[in-house]
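Following this message is one structure expressed as structure tokens.
For this depiction, one protein chain was excluded, whereas all remaining protein chains were kept in their positions.
What follows is subunit A.
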Amino acid sequence: MSLLLSLCLLALTVGLAMALVRLCLGPSLPDRVVALELFATLVVGMIGLLAIAYGVSALLDVAIVMALMGFMATIGFARFLERGGQRDD
């Protein structure tokens, strides 16, 4: 694995840590959902980098599934909030 790929993966890991901070101390449930959506997007980017690092192009299917899951989770949480879920988080 080259130096550039290691650097990019390290930067994305730092980004995951920042999103984790927001996930832990986000004051309301929508803030945590935003952090979770950013998680999914960052993981899609990391899977792309890992596909280059290991030379396995089949990992892109995992990236597609990850993007789909993040979108579905966000829409599900939004519907849950609008239909009146737990508001005291």
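Definition applied: contacts are C-beta pairs under 8 Å (C-beta built on N, C-alpha and C of every residue); 3 or more make two chains touch, one makes a residue touch a chain; residues count from 1.
In this text, contacts and distances are computed from a predicted model.
> Name the chain not shown, per its UniProt record: "Hydrogenase maturation protein HypD", "Multicomponent Na+:H+ antiporter subunit G", "Cobalt transporter" or "Ferrous iron transport protein B"?
The chain we cannot see is recorded in UniProt as "Multicomponent Na+:H+ antiporter subunit G".
> Kindly note down the residues of subunit A that lie in touch with the hidden chain.
4-5, 7-8, 11-12, 14-16, 18-19, 21-22, 27-31, 33-35, 37-38, 41-42, 44-45, 48-49, 51-52, 57, 60-61, 63-64, 67-68, 70-71, 74-75, 77-79, 81-82, 87
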